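Heads up, one of the protein chains got dropped from this complex, but the rest are sitting where they should.
And now, chain A:
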Amino acid sequence: MSIEIRNIAKRFGNFTALDHINLEVKTGELLALLGPSGCGKTTLLRIIAGLEAPDDGQILFHGEDTTEKHVRERNVGFVFQHYALFRHMTVFENVAFGLRVRPKETRPSDAEIKRKVHELLNLVQLDWLADRYPAQLSGGQRQRIALARALAVEPKVLLLDEPFGALDTKVRKELRRWLRRLHDEMHITSVFVTHDQEEALEVADRVVVMNKGKIEQLGSPSDVYDKPATPFVYQFLGDVNLFQSRVHEGWAHVGDARFAAPQGQTDQAVVYVRPHEIDVSREGGAGALSGVISHVRLLGATVRLEVDVAGQDAVEVELTRERYLQGDWKVAETVYLLPREARVYVPSAAEWTDGGGI
């Protein structure tokens, strides 16, 4: 079942949540809507579900216009960030209830419902909790029950609103891998919303990066990570250092370093460098930036140096633990930074350039 989103717009008062979005979700794919809070991703998901009405535009399920249909007629499975399990019902009843309240003609028999619910509870590996109440479960368990409940009504589309947002890191990682495996088995067209770029890149077939009610980029995880279409995408998909620079004869200059710059109207440019794409050394050389280490942060497998560079914001450099130990870097010593990779953005230029440092 494909979903076509045509020219969808939504405003809340003066705030533009969605600015005429066009998007197609392909049959059987797992699509991530990724962006910071307030970018419109959840609103878009809720409009697809029918929980919110758009001001303009259409939603088509498999070519059929469903814009005017009530959520209960759309046959979507919806998983909420805060689970929204029916608190007064057992786990079994939570999953069964959507089937139980169907009109007589379409309602499965009790035995059929029982079989189906246990099948789903087995799928989410929680059959042993069938008689518990939601309040007696952990967050991760509740979210898996919520997923079983969403699947019970045999939805044509599965929609997940920050499904792992309320869980701690470890459970979140487990659950997202599990969701990916589940999707590989079931192939139900799915859209999930997240603000966690790691989650989107790891789980999704395709990622939609959103900002301020617009789509910044749509592509496979490696597309958006390796070929970010805009500075926003680049900054959102990982930590990044920004260098303010001036363009002179096609090169953006940062201190003694220079980077190939695209043609622009002004001589202003911003150079983006990821913290792990910078080499540190004690000897200066062509194109190196000098600075003073102000902080050393041990983050487990990696170590971050914060380096003060004249005329720039503090620069973050990420080293592996071995490199850090070999270098024996200390606070207050002067070092030279050599970016291996950089991206140059000239605000007025339409595109941006991959520049190697020289």
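Remarks
One rule holds for everything that comes next: a residue touches a chain if its C-beta (ideal position, glycine included) is under 8 Å from a C-beta of that chain, and two chains touch if they have at least 3 such contacts; residues count from 1.
Rule of thumb we're sticking to: contacts and distances are computed from a predicted model.
Chosen from "DNA polymerase IV", "3-isopropylmalate dehydratase", "Cytochrome c-type biogenesis protein CcsB" or "Putative glutamine transport system permease protein GlnP", the protein name that UniProt gives for the omitted chain reads "Putative glutamine transport system permease protein GlnP". Of the candidate positions A:Gly77, A:Gly140 or A:Pro262, contact with the hidden chain is made by A:Gly77. Across A:Gly35, A:Pro54, A:Pro134 or A:Pro339, the residue that sits in touch with the chain not pictured is A:Pro134. Of the listed residues A:Lys26, A:His88, A:His295 or A:Arg321, the one in contact with the hidden chain in the full complex is A:His88.
Where chain A meets the chain that is not shown, the touching residues are 49, 51, 70-72, 75-78, 80, 82-88, 97-98, 101-102, 133-136, 142, 149-150, 152-153.
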